[in-house]
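The block that comes next holds chain A.
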Amino acid sequence: MSVLDIRDLTVEFPGRKSVFVAVDDVSLSVEAGKILGVVGESGAGKSTVGNAVIGLLQEPGHIAGGEIFLHGQRIDRLAYKQQRLLRGRRIGMIFQDPLTSLDPLQTVESQLVETIRTHLPLTGKQARQRAVELIDAVGIPDPEERIGQYPHQFSGGMRQRVVIALALCAEPELVIADEPTTALDVSIQAQILELMKKLCAERNVAMMVITHDMGVIADITDHVAVMYHGRLVEYGETNQVLGAPEHPYTQSLISAVPRPDIKVDRFPVVNYIEAAGTPQRQIDISTHWLGKARDFSAVSGPLVRIRDLDMRFETRGSIFPSRRKYFQAVKKVSFDIEQGETFGLVGESGSGKSTIARLVTGLYQPTSGTILFGETDLTSLKNRRDVLAMRRQMQMIFQDPYSSLNARMRVREIIAEPIRFHKLASGNAEVRRIVDDLLDHVGLGTAAGQKYPHEFSGGQRQRISIARALATRPRFLICDEPTSALDVSIQAQILNLLKDLQEELRLTMLFISHDLAVIRQMCNRIGVMRHGELCEVSGCDQLFEAPQHAYTRELLDLMPSMELLSRANLESA
Partner candidate 1 sequence: MPTVSNEEAKAAVQDRSGAQPAPGRMTRILDSDFFHAFLRSKVTVVAACGTLILFLLAFLAPWIAPHDPFDLASISIMDARVPPVWMDYSDPRFVLGTDDQGRDLLSGIFYGMRISLIVGFCSVFAAAIIGITLGLIAGYMGGRIDALIMRIADVQLTFPAILIALLIDGVANGIFGSLDRDIFAFYILIVALALSFWVQYARTVRGSTMVEKNKEYVQAARVIGLPSVIIMARHILPNVMGPVMVIATINLALAVVTEATLSFLGVGMPPTQPSLGTLIAIGNDFLYSGEWWIAIFPGLALALLVLNVNLLGDWLRDALNPKLR
Partner candidate 2 sequence: ETLKFAFQGTLNALDPYSLNETFTLSSLGNVYEGLTRRGADLAIEPGLAERWEIIDPNRWRFYLRKGVKFHNGSDFTAEDVAFSVDRVHSEGSDLSTRVPADAKVEIVDDYTVDFVLTGPNPILHYEWDTFYIMDKEWTTENDAVKVTSASDTAANYAALHANGTGPFKIASHEAGVKTVFEKNDGWWDKPAHNLDTVEFTPISSDATRVAALLSGELDMVYPIPVQDIKRVNDNAGTVALTGPELRTIFLGMDQMRDELLYSDVKGKNPFKDARVRKAFYQAIDIEAIKKKVMRDLSTPTAIMISPFLFSKAGEFERYPYDPEASKALLAEAGYADGFSVGMDCPNDRYVNDEAICQAVTAMLARVGVKVNLNAQPKAKYFAKILASGGYDTSFYLLGWTPGSLDSWNVLDNLMNCRDETGAGSPFNNGGFCDAKIDELTDQILVEIDPDKRDDLIAEAFRISHDNAYYLPLHQQGLAWGVSDKVQLIQRADNQFKFRFVTKN
């Protein structure tokens, strides 16, 4: 008997003038001890299905039709109280946006302990013990110490793991995991996937995993559901669907999966587009706004030079200096980024990649070390005017797209703001045109401009963030996991755009990602980080073919296998 049974589910978001149907007549079921994978286009309604099951659709969304059963019990009509009893205890939910899912004012420990004690009859001490075990199980080092910290002191991946721990802590019978591993490096990802598999096998847990990562799908799922435009286009056994996809969207999706094994020029794009889908044109940079001449001063030598960068966070304040505790997030890191090059940064989750990105943009002041941009030392810039001049040349795509968007501004204003401020356009009409164009290029469509960030899916938010970063026409772009929430087709479209820009304009990039396939396609040189230190820097091919450092080898070994993806499809790319 299936644990979760979704029948003809329809979810609507009523707007003012029209009703937006996010999930259209979807039927799924998950059996005990089995894992169902859900893939599909970004914005197809995958997360919405998960939210509907747990009864936490964002207003004004509501279930407009269909039924949801848990062990044969209908749960979509339950009274609020009973619904609450299901949550956590019987259904564990991992939301897509792990970075905003944790209460910023409570320590990780207290959030874990309270959840454990709500569901399990444990004493405070035992609950804490269990919390520490869970944190350990999801691969956070030094759990005893770390558990007492606040979410903002955790890296993106660590927060994601905390969220996983929270969802699993009461041993629910059904787990809905919405992109649970986007911010995790391959080794942690492997560990987490292992954990999930183990749960299914040993405790007979049913699991629904929403992901864009075909590797994950191939690796752990028993069944796959493919969603497109709110509808279920294909549903079946994983081998079946991946090996012999029937629906053209699935076929085209699989063909677009980037390959880690060989380097290609451009990412293969998905060619299946339904009528109202977003147009994908290749742009001609030379005539396009994004390619307009920029007046940056010439730089000889590397654009960015980082020397002996050190960053230390105070993790425990005290009046007595001797009792203060520090965490060394970045240790003596030095590297250069040449003009027009993409420098990839990979490594363990929590190894300090985002911290480096923040240091370079000046959001953190380094404890020591220098960051040279051209000839300017960014760490010693005092003059506001100089700082602004630097900022214009440098942009960053944040790891957490949602919290980096001001929830009270329309998307159009968010993207227009840097254009207006840096006076990159001559009038309101032009600003509007540029914004619309950018929205098109990231695959959102101009209509998106009217909406507010919370009305978007995770991947769509990430694209807003990308559009905003591109809007200043930067010379140097820092991308912190820019495509983690994107399905392969959108990912391809955006990465291709970045590549085009790079070719035409010698855009320089610092590219942080866990997706080794993407790294391989994008980067010229790659740095591998672990424990705050840079263990290896080498050229792309060299790294993949002949890794030097032991950790690098470990990473490469753990790349999810692509065996299940049919050879034929890969060949056709």
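Criterion: a residue touches a chain if its C-beta (ideal position, glycine included) is under 8 Å from a C-beta of that chain, and two chains touch if they have at least 3 such contacts; residues count from 1.
For anyone wondering why these and not others, all candidates are chains of the complex that A comes from, given by their letters.
Source: prediction; values computed, not measured.
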Considering only this complex, which of 1 or 2 touches chain A? 1
Candidate 1 touches which residues of chain A in the complex? 10, 12, 15-21, 24, 64-65, 152, 229-231, 274-276, 358, 361-363, 384, 387-388, 391-392, 394-396, 398, 400, 403-410, 417-418, 421-422, 436, 445-447, 449-450, 452, 454, 465, 468, 472
